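Please read the structure below before turning to the comments.
Note that one protein chain of the assembly has been removed; the remaining protein chains are unaltered in position.
Then we have chain A:
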Amino acid sequence: MTTPASSEAREPSRYLLPTATPAETRAAMRDLLRPHRMLLLGGFAVMVGATAVGLATQPLLGRIVDLVAERHPAGAITLPVVLLGVVAVVQGVTTALGLSLVSRLGETVLARLRERFVDRALRLPLERVEKAGSGDLTARVTADVSQIAEAVRTALPELSRSLLSIVLTLVALAVLDWRFLVAALLAVPIQAHTARWYVRNAVPLYARQRVAAGAQQQQLLDTIGGAATVRAFRLEAEHIDQVTRRSWSAVELTMRGVQLVLRFYSRLHVAEYTGLAAVLVAGFVLVRSGSASIGTATAAALYFHSLFGPINSALVLIDDAQSAGASLARLVGVAAAPSGEHDAGPESEHENEHSAEHGAGRAGDQAAVTVSGLGHAYEPGRPVLHDVDLVLRTGERVALVGASGAGKTTLAKLIAGVHRPATGSVRLAVAPSAGNGRPVALVTQEVHVFAGPLADDLRLARPGAGDDDLREALTLVGALDWAEALPDGIATVVGEGGHRLTPTQVQQVALARLVLADPPVAVLDEATAEAGSTGARALESAADRAIEGRTALVVAHRLTQAATADRVVVMDAGRIVEIGAHDELRAGGGSYAALWEAWSDTRAPHPPGPPRSPHPPNDAPRHATNPKST
């Protein structure tokens, strides 16, 4: 059972999927934005207009102050007040329009980006994903996508508004009098310094925080998910202690983050005071020298006071923007991966990861799959397959047998085309499948039920299948009865967050997918192993029906599966050591014969089998009472 999982464990150095450089990220963004140039320009123009209109508020208030100071009659303030109302309405309408344009741009680009990402991610060669650990890909598709989505949804509109307000307010201050602008800019060095200081400290801290939060989450899943085991082994105290420690270290890091943010605000308060005092002093000087009215000074002070909000949001959003930028680089790294990563051309999708030469030789020679000189290593220097030659004849059922670690799973994966061989080749001489064009399908003991209606799950194997096709496939694997008995029949939502299926049912679904995919070649890798012994037999017969009429390679640990196969291939230490029919090999006295003997012995009705002999039962007190032996 050389599963990919164990090859993961064997991987000490952290390999991660590619991350884009800043230049690549920018190029990818330009590429994504290009089709939406008009939207970009339009949104920007409207937002500028909206912000500019809003800036008329302070001068209008200043005008009212002037009118009061100059002791005009009460009616004189009606006009500026009405104008204030007009400004409010125009600003509201244009802001609504501008914001919706900006979010439309952001959301559309985000949708394209995540689609491109998922497209590339699902087509990545499996060994690369496994090398990096599937956690890396999952984190990118969940945490990174939602980080960017969050930024697009909240930070982007807020940031664009804030930045425009800041820039245009400073312009407006300059329009009032350039000296107001100079006064206001006194705050900028403090703010710039604060922002740099914050980012420098926050980025590593938040990275540690995320790690701690992840560790806490992991520990909780471990302890809560394994609660029954924790109780059975009396590990309660250790686990509570571990949860306490991990939770507390997450709390401590959060508090350090909080303190950092609060110190950041304290420094911003200094900047606020400095700027405000400077603007007030400037107003004082200008009014005294007669270069500005009291109303203008008021407008300037109000302008500056109204800058607090946008400046604070913009500076706080630096942080969001930074993490969104990092997430973006991780998405672009995969989404923009050169197509050389994906071997074949885009038009022949089933060959995308199928790196072996799937030549199109015709099946006149009866060989459906020809394996020659196949070798593989998950890491350099630790080969798991050596120089394997094997021919699967059309329609033949071949069982693959061997001890754990003999290389059975690796060979199965190479033949199924989910891994690329290091050396040698796998040639197919079969027609593409009816379901989705891939000529070989692989069903393993690693299973997954896709969240959503059961019917949708099955249709992944054959997108065009009608309900009757689905029912037929379920019938064939003996699953229709329970499927129809689900609350909504085959439309019942299953998988994560839906109706929970038993391990046996999950495997039946996997076999039903195989039936629907309808490939000429099927590879089963212990597809019946994890169901527990009673379920296993039911699954075995379901599997038999599912591979009926196909060229099949079955990795078996129950030798009954081998006994019913046309031929048996015995592997040991990465090599094929025996090939032949069950009876031949049994009679041959080789390793299969030994294996069969060990196995059938344990099933044989007559002792002494080897496991029994060393332990005569009388070393234990004999049956004390045996009240119900019939």
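Keep in mind that, in the parts below, contacts are C-beta pairs under 8 Å (C-beta built on N, C-alpha and C of every residue); 3 or more make two chains touch, one makes a residue touch a chain; residues count from 1.
Going forward, contacts and distances are computed from a predicted model.
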The chain dropped from view, which UniProt name applies: "Multidrug ABC transporter ATP-binding protein", "Formylmethanofuran dehydrogenase subunit C", "SDR family oxidoreductase" or "Molybdopterin synthase catalytic subunit"?
"Multidrug ABC transporter ATP-binding protein"
Using the touch definition up top, pick the residue from A:T25, A:S103 or A:T194 that touches the left-out chain.
A:S103
Out of A:A151, A:A212, A:L442 or A:L476, which touches the unshown chain?
A:L442
Only one of A:L280, A:A422 or A:A593 touches the unshown chain, namely A:L280
Check the options A:T25, A:T194 or A:Q219 and report the residue that touches the missing chain.
A:Q219
Decide which residue listed in A:L514, A:I547, A:A565 or A:L585 touches the omitted chain of the complex.
A:L514
